[in-house]
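This is the structure I have questions about; it appears just below.
This part shows subunit A:
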Amino acid sequence: MKPRTYMMQGNVAVAEGAIDAGCRFFAGYPITPSSEIGETLSKRLPEIGGKFIQMEDEISAMGAVIGASLGGVKSLTATSGPGFSLKQENIGYASITEVPVVIVNVMRGGPSTGLPTLPSQSDVMQARWGTHGDHPIIVLTPATVRETYDMTIQAFNMSEKYRVPVILLMDEIIGHVYEKVTLPNIDELTIINRKKPTCSAQEYLPYIADETLIPPMANFGEGYRYHVTGLVHDETGFPTNKTDQIEVMLNRLNSKLDKYSDEIIQYEDTFTEDAKIGIVTYGSSARSSKNAMRKAREQGIPVGMIRIQTLWPFPTERIYEFGRQVSHIIVPELNLGQIAHEVEHAVKGAAEVVPVNKINGDPIHPEEVLLKIKECI
Partner candidate 1 sequence: MSEKASIEINEKWCKGCEICVDVCPRDVFEMRNFVAKVKDIDKCTGCMLCEQLCPDFAIIVHAPEKKKKSVSV
Partner candidate 2 sequence: MDYLQYLRLDKFPHIWCAGCGDGIALKAILRAVHNIGWEKDNIAMVSGIGCSSRTPGYVDFNTLHTTHGRAIPFATGLKMARPEMNVIVVSGDGDATAIGGNHLIHAARRNIDLTVLIYNNHIYGMTGGQVSPETPMGDFATTAPYGAMENNFDISGLTIAAGASFVARCTVYHANLLGKLIEKALSKKGFSLVEVMSPCPTAYGKINKKGTGNEMILNQKQLAVRVERAKTMSPEELKNKIIIGTIIDRELPEYVNTYEKIISQAQRR
C-alpha cells in the first residue's frame, strides 16, 4: 500500500479521520472556522457511498445526526461557537438516549458572534456543561493535524463503545494549520462499532445494561422495535416518573464513564519526571507552551508539561500528583481560566496555580509563558 502522506489542514484531517472511522453521514451548517470539514465531506462522502446534508441550522444538523446514528450509520456534525450553542439541546438528547454521535467544535472567541476568524479556547466549560442537566460527555482536544486525525477516530470509537456523544474541541489554529502528515494504513486502525443485542427482539430491553453499564444498541429497521425518548425512561425505554427507576437510570448514565476512565482519560507528559515547575495546557496553547518549556530548559529551569488530550472527564488524579511534585502549575489557555479553575480544584492547594489567559484573538506566545515560568522560580 502506498504511504498516505499529505499536506493537510486540521479541518480536513477531521474529515479524513471520520471517513476512516467509518462515518458515512454528515449534517452541518456552515460556520467559520469549521466549514472546511463539511466542504470536504460533501465531496468525499458520496464517493464512498455516504451522505452529506447541509441543514437549515445547527439545531437540525444535530437532530439529523442523531436520527442517522439510530439508523445505524456513524454520524458527524461540525460547528463553531454560535452553532455549538444551538446544538446544545439535542446534544443532551443524544446523551440521555445514549445515541453515539461525534460533534466537532472549532472554537472561536465569544460570546455571541465574537471573533469568527481568531483562535480561542473559550468553550471548554460549555463543552462539558452546555446542555442542561447532569449528563455524561467526552471531550477530546488535539494539538496537531495528525493528532486531529487520530482523535477523530478515537472520538468515533469512544462514542460507539460507550454510547455517548463525543465532542472534538479544536481551536482555529489547529483547524486551519497545514502540516505534513502520514496517515496510517486503514488495516492498521482499530475501529470500534457499537455492541448490538444478541437476544431476540421479544427479549430486547433497550436500556438494560450488564456489568459493562453500556446497553447493547439495536439500530432502527433491524427488527428490534423499540421506543427512544428524551424523557427520563426506564430499562424498557419508556418514560417513567418512579423515583427508584429514575435513580437507576440516571445513576447508570452518569457513572458509566467512570468505569472506563483509564481508557478515556489521555494526556501527554513531557519532561515531567524531574520537573519543579509545571505547565498544564492543551490544544494550540500547548504548542507555544512546549516551545517556552524548551527555552526554559535551555536556561536550566526544570519545567515539565502535561498536555491534556481528554478535557472531560478531566484527568484530576494525574494533575493532583503533578501538583504534589511541582511548586507551580502554569495554565496557559485562550480564555479567562476555565481549565485553570479545574486544575486548582485538582491540586487541592498543593501547588500554586498560575493562569496565563488571553481573549484578544491573539494566540499565546512562547515568551508570555516563559515570562511566567521565570516569575515562578
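As a working rule, a residue touches a chain if its C-beta (ideal position, glycine included) is under 8 Å from a C-beta of that chain, and two chains touch if they have at least 3 such contacts; residues count from 1.
On how the list was made: all candidates are chains of the complex that A comes from, given by their letters.
All figures in this text were calculated on a predicted structure; none of them were measured in a lab.
Comparing candidates 1 or 2 against subunit A, the one that touches it in this complex is 2.
Residues 25, 27, 43, 46-49, 51, 53, 55-57, 59-73, 75, 89-90, 93, 220-223, 225-231, 238-239 of subunit A are the ones touching candidate 2 in the complex.
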